[in-house]
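I have a structure I would like to understand better, so I am pasting it below and will then ask my questions one at a time.
In this view, the complex is presented without one of its protein chains, the others remaining in place.
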């Protein structure tokens, strides 16, 4: 599979695949099949663009959104707390815009991700192509809670859940996960978080904890240093549990 | 390179390499060369251990420590905000225990990491072997600030700095990083954070920001739900900047 | 009524009333009826003590405790958000150790405070004497929810509730409070807080809001400045509403 690259010039930024032809207001760009990051490309009107490797945070700007995507911070917390890495098999729901799936794939995981809304699933599949991870993320249209029985037991290393019916999936975590596997659940509301925690305890997952993350941006100016008064953005309670 | 696995039985947990022989108080374990996660091994006394894939968070228990390692949360924030992924070339200092290097390697990066203390560097190299990432992490004994000129320009995608002299490395970020590369700096103190931010601005890095992260653990019991009064653990201010 | 004073010498500190005789390990102190803060008293053995006015935060050390008293921060938030001042008539439950009642009285309010436990109520009454506010705080043994009908309508400026059955008192707030009066409720758990908020909305109180307060202690030392990692102490959710 070809790996997409970014073409950047001042405020213009395009995500393209090698071999593609890209029309811009500064002229047409022919992207060679063997284009390399660090190279310079010229449009037919002689305007230069820099070729850049795609990085995870760039996906937030280039993916088509079907809702508010999970922020880089929260994706990082999921990756850090579950140790997502090469060779991991991840079961995810709901896909949404797909940034979590894409970033886990970019860290080496293969991901099966369920999205109930067929149009959202189509957008997510396009996003996986854009992100160069279509071969590593299998976006399935459907409701994971109904498909749970059809999945092979002990075939996943990590479950990542960002959906209202997370508790009913958590109930199946011990069958779905390998020994030592992790569950990570984002829940915006405290009541649903409580249900997740209670279910995790009932099915004997271990090391169950829930954290809320608050961030303060610091402001450094001539008068001094202080926390910004900007919104700190609650995105949800993160619950982690382990199958052991 | 062989990939280490975990052998687990109740509270006992050993990190071993395939082919290794492991003495335990429950008898000797012979670990086959082709051992697979999910298998069961028996000691010569007939006691069973489960074979488990090593996950990132396990490294915190098995690595020898030469200081307080960065916590999973903070490693996750670095990975999420910079988009660490397969193919990344990362320049890191100071190595310390090496969990950040190991976890970035597990997400597909190749890492060059500088550690000033020769004994700490030796321990870190042993830790990389333990973590199965010795081929992906090059722990170099030395002071990065003195080696900066010997490194190839534009040869790194990400710089990760967790050391007191971070500002002097940040000053070289534009030469060391590719176009679009990231700098991530952990600084425990606000004064050194300010120096980092000022240096990043002086050398024209873009999107420079600093955040403090506060986490609250939630407690769910029969009486109700509330935040825990446990310490929330300041580990440092995280500054991110981009080379563009 | 006489006003108690503090007698202080190094780590020794006694709360005494003018005219009292106080035995200490450094000799007996005779406290004159007209003792004034700023004076120096001598024991019969010739050891000097400084006379100091009693301040609100001193009550935390001198009151006998029948449970964890509300902390100065939370008392301050109640006083600040409801504007406790001279002439206020406050209805409070449950009294507990009585520091909230005592500090509101010291700010000029007259307080009726209900405590269900007869022994706790006795201790609270002794504490009010110790704090020099026995004439301003009427500690009543009993359950406010059963006494609500016997209280004169519109006879309180502020209701302060720190008890599990707060919602049933909040339901009566519109009758008990004057026009423009405030309700302030401390609830440790989110579920009971929600009940308080829903009740306040049902009985048409206005400007209903709930806040959680997080504090970070800053550490200033030779290496630099950073937030302390000490516990931040969740003491409860504060809900404020107004009768208008």
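A few notes on this one:
Letters A, B and C mark the chains as written, and numbering starts fresh at 1 in each.
Please note the rule applied: a residue touches a chain if its C-beta (ideal position, glycine included) is under 8 Å from a C-beta of that chain, and two chains touch if they have at least 3 such contacts.
Here the structure is a predicted model, which is why all the values come from computation and not from measurement.
Judged over the whole assembly, touch between the missing chain and the shown ones holds for A, C. The residue from C:24, C:47, C:168 or C:225 that touches the chain not shown here is C:225.
From the options A:20, A:115 or A:212, the residue with contact to the unseen chain in the full assembly is A:212. Touching residues on chain C toward the chain that is not drawn are 6, 8, 37-38, 50, 52-53, 55-58, 72-87, 103, 106-108, 154, 157, 178-180, 182, 190, 193-194, 197-198, 209-218, 220, 225, 227, 237, 244. Annotation for chain A: contacts to the undisplayed chain at residues 188-192, 212, 214, 216, 223-234, 236.
Everything that follows uses one rule, which is that only the chains that are shown with their structure count from here on.
A linear topology is adopted by the chain contact network, the touching chains following one after another without closure. At the interface between chain A and chain B, two copies of one sequence, more than half of the residue numbers in use are shared by both copies. Distance between chain B and chain C, defined via averaged C-alpha coordinates, is recorded as 49 Å.
For chain A, the set of residues touching two or more other chains reads 190, 214.
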